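Here the complex is missing one protein chain, while the rest keep their positions.
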Amino acid sequence: MSAHQPGGPRSELGVAMIGYAFMGAAHSQGWRTAHRFFDLPVRPAMSVICGRTESATKAAADKMGWADWTTDWRQVLNRDDVQVVDICTPGDTHADIAIAALEAGKHVLCEKPLANTVAEAEQMTATAQAAQARGVLSSVGFNYRRTPALAYMRRLVEEGAVGAVRHIRAHYLQDWIVDPEFPLVWRLQKDKAGSGALGDIGAHIVDLSQFLTGQRLTKVSGHHTRFVERRPVAQATSGLSASGGVETGEVTVDDAAVFFGRTDGGALATYEATRFATGRKNAMRIELNGSAGSIAFDFESMNELHVHDGTAPSRDAGFRRILVTEPDHPYTGVWWPPGHGLGYEHTFVHEIADFVRDVAAGTPPAPSFADGLQVQRVLDAVERSSAAGAGWTAV
Amino acid sequence: MSAHQPGGPRSELGVAMIGYAFMGAAHSQGWRTAHRFFDLPVRPAMSVICGRTESATKAAADKMGWADWTTDWRQVLNRDDVQVVDICTPGDTHADIAIAALEAGKHVLCEKPLANTVAEAEQMTATAQAAQARGVLSSVGFNYRRTPALAYMRRLVEEGAVGAVRHIRAHYLQDWIVDPEFPLVWRLQKDKAGSGALGDIGAHIVDLSQFLTGQRLTKVSGHHTRFVERRPVAQATSGLSASGGVETGEVTVDDAAVFFGRTDGGALATYEATRFATGRKNAMRIELNGSAGSIAFDFESMNELHVHDGTAPSRDAGFRRILVTEPDHPYTGVWWPPGHGLGYEHTFVHEIADFVRDVAAGTPPAPSFADGLQVQRVLDAVERSSAAGAGWTAV
Amino acid sequence: MSAHQPGGPRSELGVAMIGYAFMGAAHSQGWRTAHRFFDLPVRPAMSVICGRTESATKAAADKMGWADWTTDWRQVLNRDDVQVVDICTPGDTHADIAIAALEAGKHVLCEKPLANTVAEAEQMTATAQAAQARGVLSSVGFNYRRTPALAYMRRLVEEGAVGAVRHIRAHYLQDWIVDPEFPLVWRLQKDKAGSGALGDIGAHIVDLSQFLTGQRLTKVSGHHTRFVERRPVAQATSGLSASGGVETGEVTVDDAAVFFGRTDGGALATYEATRFATGRKNAMRIELNGSAGSIAFDFESMNELHVHDGTAPSRDAGFRRILVTEPDHPYTGVWWPPGHGLGYEHTFVHEIADFVRDVAAGTPPAPSFADGLQVQRVLDAVERSSAAGAGWTAV
Partner (left out) sequence: MSAHQPGGPRSELGVAMIGYAFMGAAHSQGWRTAHRFFDLPVRPAMSVICGRTESATKAAADKMGWADWTTDWRQVLNRDDVQVVDICTPGDTHADIAIAALEAGKHVLCEKPLANTVAEAEQMTATAQAAQARGVLSSVGFNYRRTPALAYMRRLVEEGAVGAVRHIRAHYLQDWIVDPEFPLVWRLQKDKAGSGALGDIGAHIVDLSQFLTGQRLTKVSGHHTRFVERRPVAQATSGLSASGGVETGEVTVDDAAVFFGRTDGGALATYEATRFATGRKNAMRIELNGSAGSIAFDFESMNELHVHDGTAPSRDAGFRRILVTEPDHPYTGVWWPPGHGLGYEHTFVHEIADFVRDVAAGTPPAPSFADGLQVQRVLDAVERSSAAGAGWTAV
């Protein structure tokens, strides 16, 4: 039975998840938990998980709570107990799976980046738009939008707390491959990942900067680089950690990317995405400066937002450290009392709660595949600028 | 094919939970989640939830994922599908339930404070010790011990990072009843709650300070006070929030308590527990200063630990902000990559994972009822000191 | 010519300084600098410096910019080029010098603590009040009141930013004698210093807490202790640093003191003063929590004030980090642009600017000797409480 056609007292929304690694674990926690805290019109049913390796997939099903498992993703498209396909695989497989699922009439939640190329993303977006006309919905998983502090930041910007945005300052700083002995995992291979820091974490800050300001980058000047050229071939991985052997292979993606741009609203935006910021673990930082105020965020302190009211008397003005854990903050009311913070995985719980509500209501969820495509176009412009001497490149 | 094959080598641990409010929601998330991330020798089965009101209990069972419900807690003691009783009710009911459960051969996890009086706590402890001889185990839920940063703090102290402890500085600062119109909820009534800030949040910092240092308070000098004498009678509550009407009633517990003490290891310890620290939401702060170094923690930034190595050259010494999210930190390895923080509820997931492991292994879990009794004795000494002019009072 | 009897286009205010160590250097910078930034009705003239050792005093005069020097403090009282005596010696000499100076018609600025005993402080205060009737003025040097952030904090409290004060939380944490080999300097000898952490740094937070709130402590419960009983005899000192030899002597003052108290305004106040807070260098911290808001300060970040508006909507409330460097903040307008911070020594520049203005105008400066006496009485009550089992002791 379709999720937005409830036929009984409580309908379920059957989900198939493709992939079971880092994102698979995070999404599973989302599917298990969303209806335990949020009042959803329909509850997710974790119907089937799909992976490439039988033993690992079977173990993941048991561990993560999926009712069934398979190694053939095409098979799930035929199941009646699947209304949603949740794609958690590397970027090179997104287009095939998403297009097939949409065409099979399944709603799709696809991890970011939407695809590894603009061409793929365009095809996916076209398919999504056609599917939407048939009531089949889709969304790309920029989970950080569902961080309560960032959702609240957007609301503040919409209310005018920043005024005319002059500066966007976005950094995503990690250090997980500073060690040259860290192995050549799939995220370091262009054929699998599309790009390196740029697509993996740069995509998040491009999306966020546009989401938070409601403005879009029109041109960029960028440069990306690689600090370590060869690494040991990966032998075992878990989450973002892995171990390697003696054989080495070529790193084919960027280690770091920097770029600046101008938006259609007149802002000057700067970006840095790197996996070589020693000591910075998950410092996704974004700050907006405007004619009326400023707001700053750092994911390493994800329950805080720092808000400056530029219209206050100078003697009283300063960045307010708001603990975004109040009942009237986005998402937080269903959780714990003020000051009892949330964690990384809650971004997925919120993403899935929003997705389920939208699917149940037949409302196209945000961010759409078109939003994912636009991010892809920005990343592509950065790559083209970098390849052509860093000059301005239109998005 | 089913991912879950009951009846095979993996047995289940049936749980009954008494209470379904704030602590009930937190514990339920623990019972649902622990085995999804930790490898447990036995999986919890959420057999039955018990509350006073039928409709609310039934709704809680459905929402939180309990298979059955009842309004009679004594009934659950006879069920074969219950091996554990998890007590999440106000303190005035702990003794009755815990003693009956232990005598019925059920393992018990009891929320803190263990009881509202030392006498009750003594009785519970005696029962627990007798039960333990029969293989029936028990623990009191000082969940903050399972905060990764605090578990790591304990490990550091054990390794000598602080040296001889000179100062313990423990604050638990909240502001949820600063507004005099906040209603008279059960936590503000002595017959239900036993005491106010002292027993509710002071209990946590007493337990933590002793847990972290391995030292026990031997005497205290204390004082507690009330800033708002009467409040509107409560009409509806949710978590720690509530609304009130026009009728008022007398607040019968303390709003704030301060005390200092000496430990059996020679440390000078200071404590402050208050619900009137405007702007402090859940600032459970503890700092140790010793001959070799210092460590500081604040729950409002629960993923951070600040460690000072006093043996480093003065030019290099400073408080290190450690993000306690590394694979080799306590509890964190099963979760997310470094820098992807955890939240409040994870303390319960960890508590339950530890409890399940201990129960499965037949190992008495910590903290024991005796530990809870010792905390109760400290709180009692503070109350006696306060009543008798703040002079030194033996624990 | 007398400072407040200007007879020409620019009169001078002749100053004699007694003492030339840590406080002497700080005060000298104040006397040299105050009129370079502040518009003063009269400029200080650094007439003469007095010390016990001829060679050191002579060198200090040259280094610090004093026109003349002497080893006999009584001699300076007869000089026509001295209108002010600035006392920077250890506490055991304050009473003799201050009383003689006031009786000789010299205005007196006396370092804190006012004296080593309440009896001395009473005598000094009586003398000061008699002198004031003759137009001879006096003040005690609680320099931290002149920290711009703390002066602004007082203004905010006066304006009602905190409302009814519920909590005063005052800590002064240092670590300069954690090393048991640190020598037995005069500050560790009761006959010179009067007391240890209590009188040296505890005095500052007692004064500040009363200054900031306008409330006075009425009773206290306290305890002080010593962690290191014997130390090497001091051989050479400079500022707060020193070196020692093989001979040891007995430490006769406290290493740390803790106390709590109640004020005449109903606040509950807690204090901790220690020289054993490893890693805390000059953490003079004070926080007020009230019915309308909270304000927090830490001298280790002396240009910042953290202000919480408890009347703001909960979604917007948070501690604002105000950089107290704006033109409309106290003292800062004459210095540098916003964000260009001041340092420790500026508290003395401000203290001296205020003192000079008051002396020129014939206005009794604050804090008065009576204020210093009141602080002394609080410290004395703490000592009596500590000696008598920590019970409540009236101030």
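So that you can tell them apart, the chains are marked A, B and C in the order they are listed, and the count of residues begins at 1 in each.
Keep in mind that, in the parts below, a contact is a pair of C-beta atoms (placed from the backbone, for glycine too) under 8 Å apart; a residue touches a chain by one contact, two chains touch by 3 or more.
Keep in mind that what you see is a predicted model, and the values were worked out from it rather than measured.
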**OP:** Please work out which displayed chains the absent chain touches and list them by label.
**Re:** A, B, C
**OP:** Specify the residue from the set A:T93, A:Q129, A:T225 or A:T248 that touches the hidden chain.
**Re:** A:T225
Original post:
For the full complex, which residue in C:T93, C:Q123 or C:S301 touches the chain that was left out?
Top reply: C:S301
**OP:** Please pick, from A:F319, A:F355 or A:F369, the residue that touches the omitted chain in the full complex.
**Re:** A:F319
Subject >> Hidden-chain contact residue, picked from the options A:R43, A:K63, A:H167 or A:R384 >> reply: A:H167
**OP:** With the missing chain put back, which residues of subunit B would touch it? List them for me.
**Re:** 152, 305, 307, 313-323, 326-329, 338
**OP:** Spell out, residue by residue, where the missing chain touches subunit C.
**Re:** 22, 26, 28-29, 32-33, 36, 58, 61-69, 174, 176, 239-241, 280-283, 299-303, 323, 325, 327, 335-346
**OP:** Touching the hidden chain in the full complex, which residues of subunit A are there? Just list them.
**Re:** 166-167, 169, 171, 173, 175, 178, 221, 223, 225, 227, 256, 258, 260, 266, 268, 270, 272, 274, 276-280, 289-294, 308, 310, 317-319, 389-392
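Keep this in mind: only the chains that are shown with their structure count from here on.
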Original post:
Which is it for copies subunit A and subunit B: same residues on both faces, with over half shared, or different residues?
Top reply: same
Subject >> Cα superposition of subunit A on its sequence copy subunit C - rotation in ° rounded to nearest 5 >> reply: 180
Subject >> Whole-Å gap separating subunit A and subunit C, where each centre is the average of the chain's CA atoms >> reply: 55
Original post:
Approximately how many whole Å separate the CA-defined centres of subunit A and subunit B?
Top reply: 35
Original post:
What parts of subunit C, by residue number, touch at least two of the other chains?
Top reply: 317-319
